[in-house]
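Everything below concerns the one structure shown next.
All protein chains of the complex are present and in place, except for one that has been dropped.
Chain lettering (A, B and C) follows the sequence in which the chains are written, and residue indices restart at 1 in each chain.
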Amino acid sequence: MTVQQKMKTLTHFINGVEVAGTSGRFSEVYNPSTGEVIAQAPLATKEEVKQAIQLAKAAFPGWKKTAIGKRVEVLHHFRQLLIEKQDELIALICEESGKTREDAKGEIVRGIESVDMAISAPQMLKGEYSVNVGGNINAFSAKSPLGVVATIAPFNFPVMVPLAITSMAVAVGNAVILKPSERVPISALFISKLWKEAGLPDGIWTVVNGDKEAVNELLENKEIQAISFVGSTPVAEYIYQTGTKHNKRVAAFGGGKNFMIVMPDANLEQTANAFLGAAYGAASQRCMAISGALVVGKDTEQRFTDILKEKIAQLKIGPYTDPEVDFGPVITQQSKDVIIRYIDGAIAEGANLVIDGRNPKICETSKGFYLGPTLLNNVTPDMTIFKEEVFGPARIVVGVQTLQEAIDVINNHELGNGVTMFTNSGAAARKFQEEIEVGMVGVNVPIPIPVGYHNFGGWKRSKFGEGHMFGPDQARFFTKAKTISERWPDETENTTSTFAFPSNNDVKS
Amino acid sequence: MTVQQKMKTLTHFINGVEVAGTSGRFSEVYNPSTGEVIAQAPLATKEEVKQAIQLAKAAFPGWKKTAIGKRVEVLHHFRQLLIEKQDELIALICEESGKTREDAKGEIVRGIESVDMAISAPQMLKGEYSVNVGGNINAFSAKSPLGVVATIAPFNFPVMVPLAITSMAVAVGNAVILKPSERVPISALFISKLWKEAGLPDGIWTVVNGDKEAVNELLENKEIQAISFVGSTPVAEYIYQTGTKHNKRVAAFGGGKNFMIVMPDANLEQTANAFLGAAYGAASQRCMAISGALVVGKDTEQRFTDILKEKIAQLKIGPYTDPEVDFGPVITQQSKDVIIRYIDGAIAEGANLVIDGRNPKICETSKGFYLGPTLLNNVTPDMTIFKEEVFGPARIVVGVQTLQEAIDVINNHELGNGVTMFTNSGAAARKFQEEIEVGMVGVNVPIPIPVGYHNFGGWKRSKFGEGHMFGPDQARFFTKAKTISERWPDETENTTSTFAFPSNNDVKS
Amino acid sequence: MTVQQKMKTLTHFINGVEVAGTSGRFSEVYNPSTGEVIAQAPLATKEEVKQAIQLAKAAFPGWKKTAIGKRVEVLHHFRQLLIEKQDELIALICEESGKTREDAKGEIVRGIESVDMAISAPQMLKGEYSVNVGGNINAFSAKSPLGVVATIAPFNFPVMVPLAITSMAVAVGNAVILKPSERVPISALFISKLWKEAGLPDGIWTVVNGDKEAVNELLENKEIQAISFVGSTPVAEYIYQTGTKHNKRVAAFGGGKNFMIVMPDANLEQTANAFLGAAYGAASQRCMAISGALVVGKDTEQRFTDILKEKIAQLKIGPYTDPEVDFGPVITQQSKDVIIRYIDGAIAEGANLVIDGRNPKICETSKGFYLGPTLLNNVTPDMTIFKEEVFGPARIVVGVQTLQEAIDVINNHELGNGVTMFTNSGAAARKFQEEIEVGMVGVNVPIPIPVGYHNFGGWKRSKFGEGHMFGPDQARFFTKAKTISERWPDETENTTSTFAFPSNNDVKS
Partner (left out) sequence: MTVQQKMKTLTHFINGVEVAGTSGRFSEVYNPSTGEVIAQAPLATKEEVKQAIQLAKAAFPGWKKTAIGKRVEVLHHFRQLLIEKQDELIALICEESGKTREDAKGEIVRGIESVDMAISAPQMLKGEYSVNVGGNINAFSAKSPLGVVATIAPFNFPVMVPLAITSMAVAVGNAVILKPSERVPISALFISKLWKEAGLPDGIWTVVNGDKEAVNELLENKEIQAISFVGSTPVAEYIYQTGTKHNKRVAAFGGGKNFMIVMPDANLEQTANAFLGAAYGAASQRCMAISGALVVGKDTEQRFTDILKEKIAQLKIGPYTDPEVDFGPVITQQSKDVIIRYIDGAIAEGANLVIDGRNPKICETSKGFYLGPTLLNNVTPDMTIFKEEVFGPARIVVGVQTLQEAIDVINNHELGNGVTMFTNSGAAARKFQEEIEVGMVGVNVPIPIPVGYHNFGGWKRSKFGEGHMFGPDQARFFTKAKTISERWPDETENTTSTFAFPSNNDVKS
């Protein structure tokens, strides 16, 4: 079988049906584990995006008026389908992203957490009600869906991120347009069919495949009320600035440089195990991956590096078809090249290469985009590999003298997505939690990603906009509040005009 | 005594002291009731703004670390001082804004509502705490102040708006920089002294007077984390787009075209009384002023217009020193000219002038910027006077056939700040509340401004950004959330590395 | 086939298995539609109840420690099973309760609403977290399950009430012991098996069948931490007083006398349709059934009575096997006798019998416990039929002069479960909502039962105890709060003893 035979032409998913692209432009979808092209995704024109938006807009009023209980019933059904079809979904994720089956399964389960949060929409949508705020007026508030909202997803979680940034949007009554990464469009199209099967009305869930042309239409189109984005920091910034320039509400989640602070009192064996999975899992292609260790104390640094060295030597990389592998390839050859340049650059800047993963053995037999686990130490905060997010398995060890120095080093970094600390000391943990300028914080937790019913979001240049992604704040991002002041006077009462500004208080001087 | 003798040179208020301007540029402050210049306000240079920001930034960490109970104690004291000094404050407001004493008093009382909301900061700042979200991890969240935040206030509420957009910001631990309107800087400087007397540390409350140069520095300066603004829609849009271009969090409140729907079953006498105060109070210079009546039914329209005509003829305008006047002048001669142009234009477009206030009697004896109450009917949605916010006492009557038409007309307007309806019908009120695309809605309430412990904010082009101004959402706007996942393992436990994405659920297929 | 052949001996459900009764005492379970005995339920001894409690207590710690996500996963599965098995469940409900299939289906759907509410337990269980409340102390709270809790259910909703009063209790981590009504034990045993199939650990869900002996053991046993009850007011009062005498937390929901106020401006045709279903549905055996109409104005009263008379004449009663019937029999012959005595008594006290349902036609051919729809007018508040809850299809019309009189008559009644009003007037509705001393209020709604994510509960003698049943408050009833004040001092700080009462505020004199 040749590549050509296997390759499939994908579609968009518009108004409840798969729709072929009309632009004649396509993006190739790879199986990163084999290096083969497995499909081509159409790249939408501005016109196609406009039409999809119009259809979504037409579907919105009906969905908005659907009672919340009925909307949630669709989510229950969708949840059930995700569980029933998870093996198929795992296969698709693995094929187009290269991650291991266990990792794909974990991503689905996390995605379901977002659906669960969305199922609690009846709670999340409640407004506030006050009786007689003065003058027999009752005041109350209600949350309304925004209309058509767009969401732009990254390649590294083909299912979890789309679920995370759309489930609540759908539940509270919006029509959602998802532009998945052109690297991983297949999973997104698959879940489109599950939404339909679950009973979601046509037009409420749309997938448009595309590149910058489609994105720009979403950012500029007047009918799009809100944009949520997950991806790299430079693109997140672009999305935020461009979306808000068109007066939209925007939540744009960027990259992370997530350190694990290792305290001298930590159990180094446990900490190293935590580091390995959190740092190299999914070939480090997670915005919440641990980027490096900040080890407090010279001696601890040496011992921790030694333990890591020994353990990393035993890691296995390869295709998802092998259940023994710890992680798979990176997403593309270009991505692999970029990571190798970071490693080369770090060495040039004076870092020491503890473990070199640039030419992994598996590349001798496979054309997949593999990189072995790489560890550098003697890294300092002025090096590029410290300052920038590296989206692949090149991780660093940085030595510091004190906890205060560790905190300062992190607080001076421009990113502030996640951070974790391993220690036994309550006082160290308290100081760390309080002073660290990072949005998601762990203590003795490998990856400090919050559970789905708490908010997800970084600080500094890791997130642009007020909103959050998972969690209770999401309902707020995808709705607008209306406040009503209601009075029912006796028809016979005598009134006069009041020209002063109205207030119900009676403040004594 | 000449104008020159009376005129006072104002200052900024930086780091707890009054600081003279250094730019040599000034803005003249008028007493609109007399047309005299009463003071000159310095216009800050970019450099002066930068310095003020640096001092605020230096003060921030200490205030942030102050326990919330102690911060709130300052607000209690400030509240007490506002009450004790309200007569002085009323005098200042009246002098620089032209509003009546009763109106000034109402604005102070409303401002205190915002202080009260801020006093509840210990409740508003609470995060969420979950025990054992899986793997013995506890997950919890905390809200942190943002740092230095800027707030840009309009002329029409010299005290209320500054209190509304800064009290909670201060309470939750930020350092605030207020740029008041250059028309009304005196009140802002006065409350600065109350903050200081209340015990607020130097640097936490700053007033810089200025024009676009100062505003642009606030919008661009990296140290400013958030911008809140109240003013006209075009400026609100500029603030939103420029602030977000610099990656800031922005809430920008613009203008309104707030209609009163008059249903055929309404008590027209009561409704007309409500209309008068809500439409002409403060010379209509309120973003929540009623801009016009949308009267349902030809006959009702005629009767309502007749009643209005009779009642308007009895209104009295003049200076705040006369306790009998219903409202005073508009803020400047330029503003007066603009309003007159709107009236002239409406007539040219075919509107009928029911009452003409363009040349009020008082102008024969006073140089104040007076305009009499003006009423136009036969106004249609395509006229400029319908489409744009008019910030002065030119109000309109628009006839419609049905409630549905009234709703459609409003929903098609680009502004969506406030709206109200007078009726006895529960069904009409329900339909209206549900379908109207406006953020603040009243039923049988003259001005649908929510009470201070509910959210304030319009829809469409009346508000840019996710946040709200008054009310519980404000605490959220002025803080960022940190989510912590904490685990305290037994030191002796055996662990392995987990490369799959972590989840605590156990979803059965 | 004889009754004996059909009759089945039921069990308890203890520690995950069906357990035969040991007392030798049984209660007969009837099919009310045929009058036949279909099963016998064992009546537990105190000793059997004690053992069930011990097994529940033993199971509790493991369930409490199970992460909330995993507990909720069981509820998702349980929900799915309820949907899959609903036809079986409908058949059981119909058989043992006599209600129609549609009615049984409605009860299941409502029961699922309670499961849905319970699925939101991760939100409901969140405590509050405050940083630095003073002295660097963080204060936070957590909700813990209570332990073993008992719930005593009525016959009229064999599935809905058990789900309503146990789902959240289970979700937040308690072990639940249900004593169903001895009239309808079969459905409760059926759902026990669904819990088990859903993965609920043995011991967390227990059914003990029994009578007062079992109830008293539950009320007195030290290991039972909380009691929830739904039933008649006298028993609710006994449960509250006895449970609290043993220091338990108790929520006891009693009966209702739920009036429909009919205003002169109401659409009488619509109102009468609403009345019929709400008053006679399920043979009026609902604590939220409409007991009677309070009609404002003599003329309206007459017209409304005439419409009702005509419509009632067309109602059809009979067994659930006939899909055409509007409602079925009452639960027992004793119940039928009681209702007839109420009707007879009302006539003796001067009421007028508009429609007589005491000898319905169907009784000529069936031994089922049927009563036809009965309507009395000329009823006054001093009559027994006005003062007491009648649990069967004898409904009344009461005339009043004004809305105020209607409100007063209701407020003077000792029960305060539900009430509704039909009107077009916003002012009438507002006055009614505000002044009525009743816990669940409707406006133009036939049965004012709140949706499952709002609280359910009456006032006055319709509910004893602080708690609620459905809705968000339930999580609170089934948990206790722990408040933690945590500080992590620097080990080297110098301290002194503080003998004064600690406070973090700094109040200025």
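One rule holds in what follows: contacts are C-beta pairs under 8 Å (C-beta built on N, C-alpha and C of every residue); 3 or more make two chains touch, one makes a residue touch a chain.
Only a predicted model underlies this, so the values are computations on that prediction, with no experimental measurement involved.
> What shown chains does the left-out chain touch?
A, B, C
> Per the definition of touch given earlier, which of C:270, C:359 or C:404 contacts the omitted chain?
Reading the full complex, the residue touching the unseen chain is C:270.
> Given that one chain is not shown, which residue among B:80, B:216, B:302 or B:411 touches it?
Considering all chains, including the one not shown, the answer is B:80.
> Name, in rising order, the residues on chain B that touch the hidden chain in the full complex.
So the residues of chain B touching the missing chain come out as 69, 72, 76, 79-80, 113, 116, 119-120, 122-123, 126, 131-132, 136, 138, 426-427, 429-431, 434, 451, 453, 472, 486, 488-491.
> For review purposes, identify every residue of chain A that touches the missing chain, sorted by number.
65, 67-70, 73, 77, 122, 125-135, 140-142, 199, 423-427, 429, 443-444, 504-508
> Suppose we count only contacts with the excluded chain; which residues of chain C make the list?
Residues in contact with the chain left out: 83-84, 86-87, 100, 102-103, 105-110, 112-113, 128, 130, 133-134, 137, 139-142, 157, 160, 237, 240-241, 244-245, 247, 249-250, 267, 269-270, 273-274, 276-277, 280-282, 286, 311, 326-327, 424, 429, 433, 438-451, 453-457, 459, 461, 464-468, 471-473, 476-477, 480-489, 491, 493, 495-505, 507-509.
The rule is simple: only the chains that are shown with their structure count from here on.
> Using the touch definition from the top, how many steps at minimum link chain B to chain C?
1
> Return the chain label for which the distance between chain Cα mean and whole-protein Cα mean is smallest.
Per-chain C-alpha centroids ranked by distance to the global centroid put A first.
> Which chains touch each other through the most C-beta pairs?
A-B
> Rounded to the nearest 5 degrees, what angle rotates chain A onto chain C on CA?
About 180 degrees of rotation relates the two copies.
> For the homomeric pair chain A and chain B, should the interface be classed as same or different, according to whether the shared residue numbers exceed half of all numbers used?
Because over half of the interface numbers appear in both copies, chain B and chain A meet with the same residues.
> Between chain B and chain C, what's the gap in Å when you average each chain's C-alpha atoms?
The answer is 48 Å.
> What is the distance, in whole Å, between the centres of chain A and chain C, each centre taken as the mean of its C-alpha atoms?
Inter-chain centre distance comes to 43 Å.
> Roughly how far is chain A from chain B, centre to centre by C-alpha average, rounded to an integer in Å?
Each chain's C-alpha centroid was found; their separation is 35 Å.
> If a residue has to touch 2 or more other chains to count, which residues of chain A qualify?
113, 429, 451, 453, 472, 486, 488-489, 491
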